[in-house]
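Shown here: the complex without one of its protein chains, the others still in place.
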Amino acid sequence: MSEFEQLRGEVREWCAATIPADWREQQRGADHHQYIEFQRWWRDQLAAAGYFIPHWPREWGGSAMSLPEQVVLYEELSRGDAPRLGITQVSVFNAAPAIMHAGTDEQKQRYLPLIASGQIWCQGFSEPNAGSDLAGLQTRAVRDGDHYVVNGQKIWTSMAREAEQCILLARTDPDAPKTKGISFFVMDMRSPGIEVRPIKNLVGDSEFCETFMDDVLIPAENLIGPENGGWTVSQSTLGSERAVSLIGLAELLRRNGRDFLIEVAADWTMPDGTPALADSGVREAIGGLYGEVEILRLVLTRMVTNLLHHGGAGPEASVVKIYYTELLQRLMKFASELHGLPGQILRAGVPSSGWETHDFARDFIHSYSWTIGGGTNEIMRNIVGEQVLGLAREPRPEGLRR
Amino acid sequence: MNIVRMSAGERTELQQTSRRVLAERAPMGRVRELLDDDLGHDPTLFSALVELGWTGMHLPETAGGSGVAFADTAVVISELGRAVTAGPLVSSAIIAAGALVLSASADQSALLLPSIIDGSVIATVALAGQGGHCSAASVGPTWRPAAGGGITIDGEATFVLDAASADVMVVFARGEGGVVAALVDRSHPGITVTPTTALDQTRRPASVRFDGVEVSASSMLAEPRDGAALLAAVVDIGATATALDSFGIAEIVVERTAEYVKQRFQFGRSIGSFQAIKHRLADDVLLVETSRVAVDNAAAAVDLGAGMSVRERVIAVATAKAYVCDAAVTICGDSLQSHGGIGFTWEHDTHLYFKRAMLNQALFGTSRWHRHRVADEVLPLARSSSTV
Partner (left out) sequence: MTEDVDAFRASALAFLTANAPLRTNLTDAARGVGDDAIGLLDGHADRTAEAASLQRGRDWRRHVFDCGFGWLGGPPALGGAGRSPQLDEEYRLLERAFDVPDQQPFATGTHLVAPAILANGSEDVQQRFLPGLYRGDLVACQLLSEPEAGSDLAGLHTRAMRDGGDWIVSGQKVWTSQAHLADVGQLLARTDQDAPKHRGLTMFLVDMRSPGVTVRPLRQMTGETHFNEVFLDDVRVPDANRVGPLGSGWSAVMATLMAERAAVGSGAANSAVDPVARLIELARHRGALDDARVRQRLATAHINAELRRFLGLRLEGAVAAGRPIGPEGPILKLLFAQQGRSCGDLAGDLLGPSLVADTGEWGTFAWARWVTGAPMLRIAGGTDEIQRNTLAERSLSLPKEPQQKEPSR
């Protein structure tokens, strides 16, 4: 598409000029504070170039890029080995779409400029007893005059320590069927009664938190959409834009996973000193993985193309999610096992690096956050079976509210 | 050599006692405290295990041990894996001591084995080269002849477990003429121990550098003519002990995961009732049961003095090492997936098992290498050069 060649060239040049060549080494072992600082810096660079909220209308500070243009942008960013911008995932891709779809004009005026300026938001959805079964959430919001009083606990809230706002799902009608008694709020994270506790994950990072709410007051004008209509509002966070931003994943897996493995494995030897890559078992395995990464690129491209033409990321997105996450896991597992003992040496992570940190053993373990997060692969398989193939859903036990 | 086999009842009792001792003295809380500890293990635990006779269990009665079959001592090794216990017991009393029993002269044995048994001396084995491989061609340290019939050792051994705690090392070295093995005192000035931090923080590997370390003839354990055979036998002891460690992990992870999915409710029912979860666990039970017979077989093969050919031993040990260590990693990954988000936290124990299983997979030979070893024994024609 020659119409986008200019954009492609611009982004490419911008990446070369802006992304420090050694940012990974600079960021290796960064603590949480350093990570946030680097993330803010990167966000500001993107914002200055108009790449931060490219899909937003100009009236809200965006660049009004069409979906095909966004595709080009994300492809080039990943080709340029850009850092992964994590701190504004929730604000840009979860909060903003919900507010744009279901918010009043006043709410849009209030919140969208804050998000456009780079404000950090967090997401208060999951609870200890409401993971895959999110609709079972128990956090309560009780109307009292012009406020709601909120009590409960959320988990897996990323960036909760830095966030200024939180999109919160809470139960406003305990007697209604499960999904029909939930409301969607914007909660100011500086409100009294909120306690945030970081959770250390198994590779030592503390991106996620538990969030406790003890009689937190949320003004009624922070309710997004109708009371008890929150479930529907939350569904709108899974938008086309989010899916499009994933186009870079294949490129990253290719370059920092597969091709990086081939590059470093060239120096690895078998016990007798012959190259590991001369072992035909190893060759066959890499040959297989090579092709599977190519397939990932093709399948992601096809998904995005369908998006562009038909709009909406359908259940095919679940197929892609399963395929990508399990390919990532298989590739990292293979690489880790091939690396053997040297691969077991503990190295500090590179927090802004996404899923491929050039450390195969760590990346293998970390890959489980993807087979679990964003909807477990078991749930994804249910969706594929039910929505793609029309298979019957599991029957619910008698007497349970839907 | 008189090998005493326990009855089934005695084995069960040994397992129960071991499990109780470790639960009291090395519970998970203590394991976690030691993760960041410099020494990396609890010397009082080590003393307690010495008191219980664990260091001497399978060593010869002539040296002060109990002469129990390795196949029964295996119970204790698995329990240590199950409890992800840190400490030099296996390195010293199983692997290094095993090397001594196979190769040491009467004088050397008399000097060292009783001390290993009473815990006053901790020993370990140094052999791997760059890349962590442990075949004869990839031994790390090198040797050259020295005056008076001894040797001089240079070079580096990598991933030496418990090197920092060790008083004595059984060092394998490669040179013209072949592989040799020697007893080296850790305090020798030419030895530098540099800790290697592993993903698995319950173990303490280190690189050990040798700069002109002289070894007298009386400290030699194996000359070039029998060094390679000794190396293979010691690697097999290490591989079997590692497979036993992974078996202990595999068993407990399946147990704990089953418990979790039974009591975790989503969508109005226990998630263990969903077939995706249930079938994954069923496959893991299959892996545990097949691993059980595999490690039992390997432990029997390793039994010092067992009348088994080298070929049979290699097949039994390599089979267990490859299969059981792979199985444990699979089971840990499945466990992580079945636990969902909570399994991904540092606070949850899943990652401790997972990381230990991953290190085991690579220690004393990768699964790929061990499968090549089996292939070399069971297939006619060419040996794969990578197993030399």
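Descriptive notes on the structure:
Labels A and B are assigned to the chains in the order they are written; within every chain, residues are numbered from 1.
Everything that follows uses one rule, which is that a contact is a pair of C-beta atoms (placed from the backbone, for glycine too) under 8 Å apart; a residue touches a chain by one contact, two chains touch by 3 or more.
These figures come from a predicted structure and were not determined experimentally.
In terms of the touch definition stated at the top, the absent chain reaches A, B within the entire complex. Looking at B:S120, B:T194 or B:T290, the residue that reaches the missing chain in the full complex is B:T290.
Residues touching the missing chain, restricted to subunit A, are 279-285, 395, 397 (touch as defined at the top). Subunit B residues in contact with the hidden partner, per the touch definition given at the top, are 254-255, 258, 261-262, 269-270, 272-275, 278-279, 281-283, 285-286, 289-290, 293-294, 296-297, 319, 322-323, 368, 371-372, 374-376, 378-382, 384, 386.
Convention: only the chains that are shown with their structure count from here on.
Inter-chain centre distance (subunit A to subunit B, centres taken as mean C-alpha positions): 40 Å.
The touching residues of subunit A, when paired with subunit B in their complex, are 126, 128-129, 131-133, 136, 155-156, 199-202, 204, 268-274, 279, 281-282, 329, 333, 336-338, 340-346, 361-362, 364-365, 368-369, 371-373, 376-378, 381, 394, 396-397, 400. Interface residues of subunit B facing subunit A in the complex, by the touch rule stated above, are 128, 130-135, 137-138, 158-159, 196-201, 205, 265-269, 274, 276-277, 329, 333, 336-337, 340-348, 350-351, 354-355, 358-359, 361-363, 366-369, 385-388.
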